[in-house]
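Notes follow once the structure below has been shown.
Note that one protein chain of the assembly has been removed; the remaining protein chains are unaltered in position.
Take a look at chain A:
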Amino acid sequence: MPSRSGSQRPPGSGRSSPERGLLLLLLLLVLLPLGDASSAGVGHQEHAGNHTAANGRHNFTKKPFPVLSLDYHHIQTPFEISLWVLLASLMKLGFHLIPRLSNIVPESCLLIVVGLLVGGLIKLAGEKVPPVLDSRLFFLCLLPPIILDAGYFLPIRPFMENIGTILMFAVVGTLWNAFFIGGILYAVCQSQPDLNKLSLLPCLLFGSIVSAVDPVAVLAVFEEIHINELLHILVFGESLLNDAVTVVLYHLFDEYSAAGPVTVLDAFLGVISFLVVALGGVLVGAIYGFLSAFTSRFTSHTRVIEPLFVFVYSYMAYLSAEMFHLSGIMALISCGAVMRPYVEANISHKSHTTIKYFLKMWSSVSETLIFIFLGVATVDGPHSWNWIFVTVTVILCLVARVIGVIGLTYIINNFRIVKLTTKDQFIIAYGGLRGAIAFSLGFLLDDGRFPMREMFLTAIITVIFFTVFVQGMTIKPLVELLAVKKKQEAKRTINEEIHTQFLDHLLTGIEDICGHYGHHHWKDKLNRFNKKYVKKCLIVGERSKEPQLIAFYHKMEMKQAIELVESGGGVKMPSAVPSTVSMQNIQPKKPPPAKSAERSLPQLPKGREEEIRKILRSNLQKTRQRLRSYNRHTLVVDPYEDGFGDLLIKKQKMIELEKKMNNYLTVPAAPPDSPTMCRARLASDPQAYSVKQSSDSVPTIQVDLASPQSPDSVNVMDEFRRAKQQQEEEEEYQGLMMKPPQGPSGPNKPGEADTTRDPQKLTRCLSDPGPNRAASLLCSQLSLWSRNHTSQN
């Protein structure tokens, strides 16, 4: 089959220009679905062939043994699924090869266009378009990964701070939209001769379907515009939480559109139902979240399946909620948000990375597939175009959204500390995109009860296209034009962390003094409850008692150590703020003692100790933080992932640099605890690189201050000179003469020795240690070593 061979050719390999690569990809995508569609045909033929064979068997004619046979039917479904996933991934690949295109047009638009093309091609080939946007497939397979990804990585702090606003927009805003659109549409339809068969309830149903802001579309578009955190969380939070409202309204109108007029009792029941759906969903999610956290407490011996628990529990939460017709999305969000702090404290780094990558991967593929299917379903779906209905719908959606946002903000601003400005309101209104959920809900409508189903579908698709294409493409330039505040790419520094916590306590204290039970008070109470009871159950070992500041500090030190080892230690890393500040500069001055000799003596060990610390922390500016944005394409690089093989290579570089320093020093018999000895001991360790030591040393003390080395060496030489002067003064410091030479090389050696030891320890331990053990190992090593040296002198 020509398509088979076509699919085996790797696209764009060896081509230099990306355009030709894309052309090839397009060719490929044309062939793939054609192959898919025609394989279906072949499958049918095979089936027919089997029948005749079966008939033939009755007559028992002996056929030659089939050496090579084709049985497509056997593997049809998984093959088609894989083909679609492959197509989606190749498309994604293709778009990123052409940066120009992806800057102008958001990815979602491109994917819909691809879907349209594919659908069109399939139709042209005369095959039946597979019903890809089947509602069951969508709701059970495609939607959960995206929502789980969003929920697991939801930034809890900004979400909770704005929860009031988000709920207002989600609940009241969606209700307003639904009734406004439904009502006005009904009025318009009544005035039209061909549409007045449409009664009120179907209109309201349509209104409720089309009014919900879609999380998939919002994520896809907002990800690329890097807007500030507040707006992002407002629109995104709204899109997640309005699911409950949508579910209730949908079921309500669906039930009663056949049953006749809606009474007050029904409306009241609807409100109750909404509360049950929303709170029930959250509760179900929370239960599964706690179960998952509890399970992760015991996984210290089977670290390999840790990620599985996270995924399976979350999916079960979703399915359980759907089983009771509760809001599955809210269940998923609450499950992810609840279990995250506890699970992260319990699982290993590798599991954490696995979960992160898998979630991103699945949600990325899901999103791509959804948009492509949207395109395909557009081509396929039965359409009934009615100019008035469709245009009125589109206009009403926009108008309703704008009025809703303005009205709500006016009310909400009375309760907010940080008010929403007009610019903010505009972005919120403009960011209300509709997406595939609306389409799937429309698809679910029963044809019998809703004769206008096709018209609805057409209108829904038009609205989706309009919002995704027009609003999606123009939001980026508008954001630039209006100079809306963008996301700050700041890293969490330790000062900010300290002061955030300080501020929390301060505000709680002031509230207590005022006697005012504000939300700081309740947050503090919740935190204390959490620390006292919940953490003890759900987090293994003594990690439950670790305060947040220390955990943060450990994480940072760990990252520093890894970065230090990776980059080669003594060499100054290009950091954002190149700084020569060391701990020496900060330590309070000691009163100058009487003897000048004595002065230099205590400074040396201090200098050494602080040098290590300085090396460790000299790159605080470069702290890479854990994931802070939802961006699908840029995962924060985890230093672990570079592999320890690289670490050892970098070790060698460090050692070579260090050898250069050795040239200036005498290296006599070293006292047992010195780093030189340590490294000598390590040399016997098969993993360490052997270091040539004394052979290169020159017995003279030639100081070359002009050498362009790092400030380390300047320090080194200074101290060395001081030591030399000291030698001239007193003979009995001869013994100590040996020490200063190590002292100067100390900055690099101790840092090295420890880090040579530690990466190996790290290598061994981190084939799956607990999250903080390695950090505390490193810290304790260093403090032990520095204490050793201070006590020596």
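Note that contacts are C-beta pairs under 8 Å (C-beta built on N, C-alpha and C of every residue); 3 or more make two chains touch, one makes a residue touch a chain; residues count from 1.
Rule of thumb we're sticking to: contacts and distances are computed from a predicted model.
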item: Protein name as given in UniProt for the chain not displayed, "Calcineurin B homologous protein 3", "Dynein axonemal assembly factor 4", "Annexin" or "Protein SHORT-ROOT"; value: "Calcineurin B homologous protein 3"
item: Which residue of A:Gln192, A:Thr391 or A:Thr421 touches the chain not shown here; value: A:Thr421
item: Full-complex contact with the absent chain, from A:Phe159, A:Phe179 or A:Tyr553; value: A:Tyr553
item: Residue ranges of chain A at the interface with the undisplayed chain; value: 413, 417-419, 421, 488, 490, 493-496, 498-503, 505-516, 518, 520-521, 524, 528, 545, 547, 549-550, 553, 556, 577-589, 613-614, 617-618, 620-621, 711, 714-715, 718, 779, 783
